[in-house]
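With one protein chain held back, the other chains of the complex are shown just where they sit.
Take a look at chain A:
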Amino acid sequence: MELILAIGIGVLAGSGVWLILRPRSFQVIIGLSLVSYAVNLFIFSMGRLGTGLPPVIDPNNPMDVSAYTDPLPQALVLTAIVIGFAMTALFLVVLIVSRGMTGTDHVDGREPGQ
């Protein structure tokens, strides 16, 4: 499971970084989304992986840490998703404005060579 998650994070982050470095603004926004997915998975993995473990402490067995999963990273991921989503939406608006005002979807607002 660790390996699959690690490969997943790596592929997402790698593709995301590659896309961010592309010259078209739409590629950049997809890249940013992919990177934020990778980061969200990464935060999630920091709570240690486990299957079938509840995030709530059982009163009969409060001391055994291995019987629970850490709820905090899950809460952090939730916050990060919300904020990331809002920021992506905002970026999308700016992207469209830029496309409208400059007439090109190049990130520099002009085609190379112009």
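As a working rule, contacts are C-beta pairs under 8 Å (C-beta built on N, C-alpha and C of every residue); 3 or more make two chains touch, one makes a residue touch a chain; residues count from 1.
The rule is short, and it goes like this: contacts and distances are computed from a predicted model.
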| item | value |
| --- | --- |
| Protein name (UniProt record) of the chain left out of view, among "Cytochrome C oxidase subunit III", "Ferredoxin-NADP reductase", "Monovalent cation/H+ antiporter subunit D" or "ABC transporter ATP-binding protein" | "Monovalent cation/H+ antiporter subunit D" |
| Missing-chain contacts mapped onto chain A | 20, 25, 28, 32, 35-36, 38-39, 42-43, 46-47, 72-73, 76, 79-80, 83-84, 86-88, 90-91, 94-95, 97-98, 101-102, 107-109 |
